[in-house]
Every structure is written in C-alpha cells, then in structure tokens.
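One protein chain omitted, others in place.
Going by the order they are written in, the chains are A and B; count residues from 1 in each one.
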Amino acid sequence: MSWVEERLKEMGEILPRPPAAVGSYVPTVRTGNLIVTSGQLPVLAREIIFRGKVGKDLHEVDGSHAARICTINALSQIKASIGDLDKITRIVRVEGFVNSADGFTNQPKVLNGASDFLVELFGEAGKHSRFAVGVNELPLDAAVEVALWVQVSDD
Amino acid sequence: MSWVEERLKEMGEILPRPPAAVGSYVPTVRTGNLIVTSGQLPVLAREIIFRGKVGKDLHEVDGSHAARICTINALSQIKASIGDLDKITRIVRVEGFVNSADGFTNQPKVLNGASDFLVELFGEAGKHSRFAVGVNELPLDAAVEVALWVQVSDD
Partner (left out) sequence: MSWVEERLKEMGEILPRPPAAVGSYVPTVRTGNLIVTSGQLPVLAREIIFRGKVGKDLHEVDGSHAARICTINALSQIKASIGDLDKITRIVRVEGFVNSADGFTNQPKVLNGASDFLVELFGEAGKHSRFAVGVNELPLDAAVEVALWVQVSDD
C-alpha cells in the first residue's frame, strides 16, 4: 500500500471507487507533469449526499464536509489515472464552487474542508493555491464542486 | 486543408472569423505546450445568439447549442494563434459557466454541447477534463461561457 493511502487510512478515510463522470468527458487529463481533474461533486456510493444551498439548506460545516468528500473523490480519480498517489509531488490548486444562499459569504470556511484535508494528508506537498467562490446553482443541486490540479513525478 | 478542418466540414461546421475580445485582453496565450483561451461567448457574426438564463429564458437544449458555438469560437481563436488545428495533441480542459435560472441544475447537459462536439471532432485526443457550474450572470447576458485549455505539439 502506498504511503499516501496508509496515511488516508490513519485519517479514517478510504478511497472510494471513482465516481462516474456526469457527461461526455473524462475524470482526469495529464499534460506534462500536471494532472487536472474534472469538477467533483460530493458523491458517495453514487448518490450526492450534500444537496442544496449552503447558508440556507445546509450549514457551512456540512458544506465543509461536502468539500472534503469532493476532494477524496478527486484523489480517487487521480489514483485511477496514475496508479499510485505517492507520485503526487505537489497539490497545485484547488478550485472551489459553493452553491450559496443569498447572503452567504463564508465560502473560505467551506473550502477549508478540502484544504485542511489535503494539508493533513500530504503535509508540505499538500499546500496549494485556491479559489473559492459562490455560485447560484451547481449540477444535480450539489452543495459544492471541487476540481484539483496536481503535479506528479516523471514516470 | 487540415485534417481537423476536413472533419469539421463533414460535421457541417465551418470555423468563423474569430470573435473580437470584449475587453483589453487577448483571445489565447501559449505557455510551453499549452494554449489557454479566453472565455468564449455564443457569438455568431458579431451577435450573441443565445442570451438569457437556461431553465427560464432558454431550454437546456438551447444552452447545449450555445456551448457548442462557444467551443467552435474557441477553436477559431486557437487556429488564429497556431495556424493549424492539427497541431492540437489533446483537449486538456473545458471550463463551462452556465447562466442559470434559480433551480436549474442540469449544467452537465448544457456543457455536453461542448464535450460531445470535441470528442466527435478530435476522437481520443478530444477527451477532456471539465467543470460545469451555474452562475447568476454572464457578460452581455450570454447563456454560456466556455474556455479551453489545449495541448499542442512542439513547433
């Protein structure tokens, strides 16, 4: 088992089977030493488990859990692509979209569910750049959508 | 004529004259083997032909047509930059923003207008990562905005 997956296990997480793409695209593309994922939703066992608007239907803590699940799903997609998460040399970027009720402005707190998780898992290599924005609607009424850019070692 | 343009012709499409940028920026930038386009709107002959919110003013099928037109415009910008679309070795990423009515959550269907087109045109090399999100407003009230990242061969 890889180092990163050992660490995930210690953190009480397990990589799910990677969710299917919701549309005619693929979950990851590699270009040079970069892998970019498609936008990931808070899906568990094929169901979106956090739906609705943060700040109305959901508390920001729920949004934060949702962001964490999106991120785990992104990692499961990356593993399906490169076989071993230990090849990740840097989390380059987290792109976060929060399905936001009018007046909800704590998108950073929601995305910390992704960011804290990545730093806990990867340490220094997990420190990433990020944008976090609110949007009025997301696919399938998901609460959060997260995409990752990661840098991987040469094959 | 390039292979990709032959294929476009078979698909009943023709590359338009690339739309002008709506602001003080440029349509594409190359960095290494990547070209990133600016956000493209559903413009035809200098007019935005799909305006308003998908799910209220427009059906999602219209949104899908709009996404296809944005994507063709992005390709016309890339051609203006590199001269020949056959130099594209991979569509890396589609970034899609859908001007969404409250309650409209089928952004993936809208963006399939871009994704299906790219896969039909480029085959395996057209398979891309993607994010699709809803937003409450877009420039000039466009229904969709699409940006592309593509990988090109060395000169």
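The rule is short, and it goes like this: a contact is a pair of C-beta atoms (placed from the backbone, for glycine too) under 8 Å apart; a residue touches a chain by one contact, two chains touch by 3 or more.
All of these numbers come straight from a predicted model, not from anything done at the bench.
Only one of A:A21, A:L34 or A:L140 touches the absent chain when the whole complex is considered: A:L34.
For the options A:A21, A:V119 or A:L140, the residue in contact with the chain missing from this view is A:V119. The chain not shown here touches subunit B at positions 22-29, 31-32, 36-39, 95, 97, 135-141, 145, 147. The chain not displayed touches subunit A at residues 32-34, 90-94, 98, 100, 102-109, 111-112, 115-116, 119, 127-136, 149, 151.
Basically, only the chains that are shown with their structure count from here on.
Remark: subunit A and subunit B have CA centroids separated by 25 Å (rounded to whole angstrom).
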